[in-house]
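Subset of chains shown; positions unchanged.
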């Protein structure tokens, strides 16, 4: 059990980006509250997502499904916005009736599998991911929310890369923590002749 | 030329959803300004997008590429947010270096083709679309912005349906018009065994 708690602690540490100062005083004694999102916060949230995915993979290798599940739960609590309402999630490899996951349960099933409610899920985060990179095509910032579109590159243990087209929407909660509220991931389109 | 102008007028009419009242007086003589997005405005914008796509297809059939291009230009001006800055667009069938289109030129090329800058584009809006339906998995509304995720169904003249997974982000401009600022469209994932 100790090991599992440690894994959770690691995951939470990986995900903890310093939340924006909710209040401070300037040199003139003026009080300022600013809940707006900065580009740096967007970047930190994007990096945290990738580190979390890699961490779940590593914990699966070292501690099995129990450890991976505990880490995945910690990731969902730390990086997604279920504390603020529904999260719109279209994972890379879902299809049919279960394409869209708007609940925490559906997201957990996608990452670590083993859910009777989502029998097609085999656990995307268990695929031995070793490295993560992202490249934004663009970022739109609106108050305490932000949207990004771009590519994410996932490298597995054999050095093979999986490239996905990804849209994320983030929203800052009352504690100043930026959280994923929409996540659309899709495999790149392959023209017929190139398949 | 008259016919082309008429096509443009039709397209603009199809797209014109009554903008929110920027100002009004209540029974108590109170002045109210409310720039928030409503669900009804989101629904209207989603319907307008589909009608516009079908209109471009019809104009291509009746008036050729010149008429279709003029309508597509009108659609981009009326429904997308290029007047407010960049628009993040990942069309269904783009790939490689040209996957993401952040400029108006790149969007026009995708819809009607014929651009030297985007040689892979054959004109997605020219494919004989006859009917459009959408089904949201969820809608998140934040002030003068909204995000939707769900399925779009496009029917062609032969009755064949193309289903896509779609995320849209909308933002209201100063004139109260809701516009697309992000558009991520992808073909549904097909598991290996089902291909």
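A few points about this structure:
By written order: A and B. Residues from 1 in each chain.
In the analysis below, a contact is a pair of C-beta atoms (placed from the backbone, for glycine too) under 8 Å apart; a residue touches a chain by one contact, two chains touch by 3 or more.
The structure presented is a predicted model; accordingly, all values stated were derived computationally and were not measured.
Displayed in place are 2 chains, all sharing one sequence; the entire complex defined by the structure file totals 4 copies.
Simple rule for what comes next: only the chains that are shown with their structure count from here on.
Rotation angle for the C-alpha superposition of subunit A on subunit B: 180 degrees, rounded in steps of 5.
Taking each chain's centre as the average of its CA atoms, subunit A and subunit B sit 28 Å apart.
Listing the residues of subunit B that touch subunit A in their complex gives 85-86, 88, 90, 92-96, 99-100, 102, 120, 137-138, 140, 142-143, 145, 147, 149-151, 165, 167, 169, 171, 181-182, 184, 186-191.
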